[in-house]
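Heads up, one of the protein chains got dropped from this complex, but the rest are sitting where they should.
And then chain A:
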Amino acid sequence: MANHSGHSGQTSSRITLRVNGEEYTLTLDHRVTLLDALREHLDLIGAKKGCDHGQCGACTVLVDGRRVNSCLLLAVAQQGTSVTTVEGLGDAATPHPLQAAFVERDAYQCGYCTPGQLCSAVGMLAEVTAEAGSDPTTSARRSALTRDEVAERMSGNLCRCGAYPRIVDAVLDVIA
């Protein structure tokens, strides 16, 4: 990083971001969030800016496989991480199983929150698997998720259209 010491008072840095398996090197003002870097600098507009305060989850992406609010992460601090956005989950020809389940269940209305819901659900299912650890009943643990538990674990993603019942259906389809 150009500004490792910071004592220069420099307010931008040349950084490399790894997103959906591709590396991008760009010079960014330190104020740029990961969400704005994705949308405004890399033209990856899947992650959405809803509230921009970490309250709605529309900006959810995976960083090193963990779901996070990209609106609250500074891009400069993401050097060395691996970011996955909804574009990296799958595409129309080869959708991720959750994307296919969302289509099948019609788990959205306006669709604005959907990229965040998808990334969040992928991260959430990985958390359930990790919590079960090497327990041989991991798959049983996953399939034992109740509607209430899915709703609680997905509470960081708001849907103003109120498509929650079908979002939960789609998530449960994938773990069934």
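Quick note on the criterion: a residue touches a chain if its C-beta (ideal position, glycine included) is under 8 Å from a C-beta of that chain, and two chains touch if they have at least 3 such contacts; residues count from 1.
Here is the rule we go by: contacts and distances are computed from a predicted model.
Student: Which choice in "FAD-binding molybdopterin dehydrogenase", "Polar amino acid transport system permease protein", "Electron transfer flavoprotein small subunit" or "YwgA family protein" gives the name that UniProt lists for the one chain left out?
Tutor: Checked against "FAD-binding molybdopterin dehydrogenase", "Polar amino acid transport system permease protein", "Electron transfer flavoprotein small subunit" or "YwgA family protein": the hidden chain maps to "FAD-binding molybdopterin dehydrogenase".
Student: Would you indicate which residue among A:Cys110, A:Ala130, A:Ala144 or A:Cys161 is in contact with the undisplayed chain?
Tutor: Of the candidates A:Cys110, A:Ala130, A:Ala144 or A:Cys161, A:Ala130 is in touch with the missing chain.
Student: Could you list which residues of chain A touch the chain missing from the display?
Tutor: Listed in rising order, the touching residues are 1, 3-11, 13, 29-31, 33, 52-54, 57, 60, 66-69, 72-74, 76-77, 79, 120, 123-124, 127, 130-131, 133, 151-157.
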